[in-house]
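A selection of the complex's chains, in situ.
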Amino acid sequence: MSKLSDDLYSALSAIPLIDPHSHIEPLSPVSRTLDDILGYHYYTELAHSAGMSQAPLAKDVLPRERVRAIVGHMDRYDNTAQYAWFLDIAKNFLGFTGNRITAADADTLFDTAEKTFAQKDWEEQVFKKSNLEAIFLTNEFDDPLEGFDTKRYIPCLRTDALVFGTEDAAIIGRLAKATGVEARDPASWKKAIRALFEKFTAKGAKACAISLPPNFIPSKESSPVFWMLAEHCQEFKLPFDLMIGVNRKVYRNGVYQGQDLFDQRTSLIQYQELFNAFPDVKFPVSVLTSVQNQELVSYSWIFPNVYPNGHWWYSNIPAYITNDLRGRLQAVPKTKLVGYYSDAYKLEFVLPKFSMYRRVLAELLASEFVEVKRLTETEAIALGKRLLRDNVREIFNV
Amino acid sequence: MSKLSDDLYSALSAIPLIDPHSHIEPLSPVSRTLDDILGYHYYTELAHSAGMSQAPLAKDVLPRERVRAIVGHMDRYDNTAQYAWFLDIAKNFLGFTGNRITAADADTLFDTAEKTFAQKDWEEQVFKKSNLEAIFLTNEFDDPLEGFDTKRYIPCLRTDALVFGTEDAAIIGRLAKATGVEARDPASWKKAIRALFEKFTAKGAKACAISLPPNFIPSKESSPVFWMLAEHCQEFKLPFDLMIGVNRKVYRNGVYQGQDLFDQRTSLIQYQELFNAFPDVKFPVSVLTSVQNQELVSYSWIFPNVYPNGHWWYSNIPAYITNDLRGRLQAVPKTKLVGYYSDAYKLEFVLPKFSMYRRVLAELLASEFVEVKRLTETEAIALGKRLLRDNVREIFNV
C-alpha cells in the first residue's frame, strides 16, 4: 500500500455514497443482534462449506448459540474477504480492537452488539459512519412502499417473480391484489404492469431490476412479460438493472440463499436483440463471473445503453474486482461506470464492502493514472467520485 | 514505473518495427486532416457510446465540425486507452504540450494537423518518428497492388470476401474480373484462387488473412473455399493469419465499423482438424477475447504450426495485453511469439499503439525476467526484439 494509494483511499472515503443496489428492508434496516449480521448467507455458507452442520441454523436455535457456531468456525475461513468484512464491522461498529476474531470473542461481540444496536439512533449512526446518503432497495412488486423516507431508501421494482411466475397462481393472485388486474392475457398483463410502474414511479422508484439464469433468452417470443417490462422502462424512463448468470438451487441441501451457482458459459450475445430494440432504456448490467467481464466491457464500449454495474456476488472479491475494474477503466467511457453497490441485507455491511471496493479503486487510480502521470491526484479523486457517486445520480436520475 | 522498466522501454523503442498487420491504404497512408485520425472507429464509437448522436458522423458534416463533436465528448471517455493514443498522437505529431485534451483544443489541433499533415515529406516523417521499417497491408483480392513500394508496404491477401461470398454474384464477378476465371465449381474456384496466389506472391505478399465468426467451422465440407485457401498457403508457403471470434452487426445502429461484438464461448477446438491437416502452414492466430488467450497459449505450446499473434481489438488494452502476454511469455517458445501489430488505418497510429505495447512488454521483461535474475537487461532486450521484430521476419519470411 503506497502513500499515494492511501491518500486516494482517504479522499474516496470522504465522498458521500449513493448505494445503487441493496436488499435492505427499510422498516428494519439495521441489525438488532449479531445474529442479523452473521446470519447473512455469506457467513452461513462459508461456515457450512468449512464443516459446520446446519443444526445451528435452525429457527429454534438461540441467536447467541448460532453466533457461537459461526464465529467458532472462523478459524477455518478467516482467510476470506467475507471474514475481512466482519472484522471491519467489529472494529468500526463494535469497538473490537484485536487483530483476529476467534471463538473466544463470540460472546463479547454478541453482548456488545446487543447493546450497540439497541441505541435509538443506531440507524442514524450507521448512515453517518458509513458516509451514506441514500440506498436503493429491491422491492417485490406488491411491496406497499410505505412507512419510510423514499429519498433515503430509494424504491426499485424487482421483477423476478413476474417474469418467472407467469404460470404461478400465487403470483397472479398477488399481482391482482396489488393492481386490481387479473393478469390472464397479454392485454391484462400489460395493464397490471402499467399499474405497477405507475405506483412505483409515484413512490420515487429509480430502477426496475431482475436476476436471470445463464440460459435466459430475453426475447418477446420467449418471455413476453420481460419484454413488456422493457417497454415500460422505456415509457417510464426507468433504468432496467439486469443481473445475469445465476442458476438457482444448484446445491440443493445448501443453507438458505447458499444454493445458487453458475455456468461460466454465458454470453451477452443473447441480449443483442434487447439492446437493439430499446436504445432509450438504460441497462445497468451485472455479470456473475469475471470470465464474462470482458464481454461486459466490450458491450458497454459499443452499446450506448449498456452500463457496467458493480461487482456481483461471486465476483465481489478483490481478485476479481481488480481485474474487472481495470478493464472497465481502460475501455469504457467513465460516465458509464456504475462503480459499486453493496447488495447489503443490513446497513452495517455498506461500510466494509464499499471500503474493500475503495481500496481496489484507490490502487488502480494510483497505478493506472497518477503514477503514469495521466491524472493529477485531484483529477484521480474526481474520477473516483464519478464511479462512486456522480454516475449513480446521472444514470438513475437521483 | 521503475527505472529498470523505463530503461527497457527506451531500448525497445529503439528497435525498428515491422508491423505485421494493418489496414493502411498504401496510396494514402497518412492522415490529411484530424478527421482522418478521429474518424477512426475507436473514437466515433466511444463518443457515440458516451452519448454523442450520429449526426456529426454524416458525410456532409464538415471535418472540423466532426472533430469538434468527437473531441467535445472526450471528457466522457478520457479515461480510456484509446484517448491515451490520441493524446500521444497530439504530443508526438502535433506539438501538443498540455496534459489533457478538451473541447477547447479542438480547433487548434485541427489547424495544426492540417498544416502538419500537408508537409510533402509527412509520410517519411511518420515512418521515421515511428521507427517503422515496413508494414503489412490487408488487401482485397482484386486490389491492383500497384503504385507503391511493396518492400515498405507489404501486401497480404485478405480472404473474407471469398470465404463468405461464395454465393454472392458481385464477389464472383469481381473475382472473374481479377483472375479471368468464372468461379462456379470446385475446379474453377481452385483455378481462380491459384491465380490470386500467383499474383499476390509475385507482388511480394507475405501472408493470407481472414477474420472469422465464433461459430465458424473450418472444415473442407463446410467451407471448401477456406480449405482451398489453406492448401494454397501450403503450396505457396504463405502464413495464414486467422483472426477468430468476431460477430458482425451485433449493434445494428452502431457507427461505421462500431457494430461488431463477440460471444466469449469460442474455442480453438474447432480448428483441430485444420491444424492437423496442414502441418506445414504457419497459422498466426489472433483471438478476440482474453478469455480465449489460455487456449491460444496452450495450442501454440503443442502445435508447431500455431503462433500467437498480437492483441486484437477488444483485447488491445493494457489490462488484457498484460495478462495475455504474461501467459505467452511463460509457456510458448519465444521464437513463436508475434508480439504486436497496429491494426492501423492511418500510419499515425503505429507509434502510440506500439508504445502502449512496449510499455507493457518492458514491465513484464522487468518483473518476470530481469528482477528475478533469469535474464540480464541486455538479454531481456534481445527477447523483446524477438517479439517486436525478429519473429516477424522469420515467421513471415520478410
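Residue numbering begins at 1 within each chain, and the chains themselves are lettered A and B in the order written.
We take it that contacts are C-beta pairs under 8 Å (C-beta built on N, C-alpha and C of every residue); 3 or more make two chains touch, one makes a residue touch a chain.
Owing to the predicted nature of the structure, the values given are computational and were not obtained by experimental measurement.
S.K.: Given 2 shown copies, how many make up the whole thing?
M.R.: The entire assembly in this structure file is built from 3 identical chains.
The definition used in the following text is that only the chains that are shown with their structure count from here on.
S.K.: So how far apart, in whole Å, are chain A and chain B when each is placed at the average of its C-alpha atoms?
M.R.: Between these chains, centre-to-centre, one finds 39 Å.
S.K.: Using the touch rule from the top, collect the residues of chain B that touch chain A in their complex.
M.R.: Per the stated touch rule, the residues are 1, 45-46, 48-51, 76-82, 84, 99, 247, 250-254, 258-265, 289-291, 314-315, 317-320, 323.
S.K.: Over in the complex, which chain A residues touch chain B? Could you list them?
M.R.: 265, 267-269, 272, 275-276, 279, 291-292, 294-295, 297-304, 323, 326-327, 329-336, 369, 371-374, 376, 383
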